[in-house]
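Just one protein chain is left out here, and the rest sit where they should.
The block that comes next holds chain A.
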Amino acid sequence: MKFHDSIIGAMLIICGLWVVWTASGFPRLTGQPIGPGTFPVVLGSLCVLGGIGIGVQGLLSGGALAQISPHWRRPDRIASVIVVVAGTALLAATFETVGFPLGGSLLLVALFVTSGKRHPAYIALAIGFVVTVHLVMSRLLQVPIPAGVLKGIF
């Protein structure tokens, strides 16, 4: 998904201005002309300048405002990406309650299914892999990974 440089430049300018405006409101150090906002103000200002540069380059070069690769027009591929992003976000939100063994297995199964790998072997691989990772991390390396609803089993 490629955006035109003029759009990116405009976004950088807005972002830089927001950083400068927000950081300018930070208090200064006692008896000093500088404070916690000094460095972000410098960064924000550079961001605005860079945004202008990229925006101008974009305006001079022309072209379409956005380009979507042909791969992104395939529903099965979009479904996989949605599972990666939304599925992982959902897992993060419910990580403590649902737990990694169940949540992780469901996520992996959904990914295999959306990527066209629907043979039962892949479902077994997904569950087996998640359970193995969970056991290695929680038992062998003593990393507290939540078991969630399967707490009694793991």
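One rule holds in what follows: a contact is a pair of C-beta atoms (placed from the backbone, for glycine too) under 8 Å apart; a residue touches a chain by one contact, two chains touch by 3 or more; residues count from 1.
Assume contacts and distances are computed from a predicted model.
The unshown chain of the complex is recorded in UniProt as "TctA family transporter", chosen from "Putative Zn-dependent protease", "Electron transfer flavoprotein subunit alpha/FixB family protein", "TctA family transporter" or "Aldouronate transport system permease protein".
Of A:14, A:59 or A:92, it is A:92 that touches the chain left out of the display. If you put the missing chain back, the residues of chain A touching it would be 1-3, 8, 12, 19, 22-23, 26-27, 29, 32-40, 43-44, 46-47, 50-51, 53-54, 57, 69, 71-72, 77, 80-81, 84-85, 88-89, 91-93, 95-96, 100, 104, 107-108, 111-112, 115-117, 122, 125-126, 129-130, 133-134, 137, 141-145.
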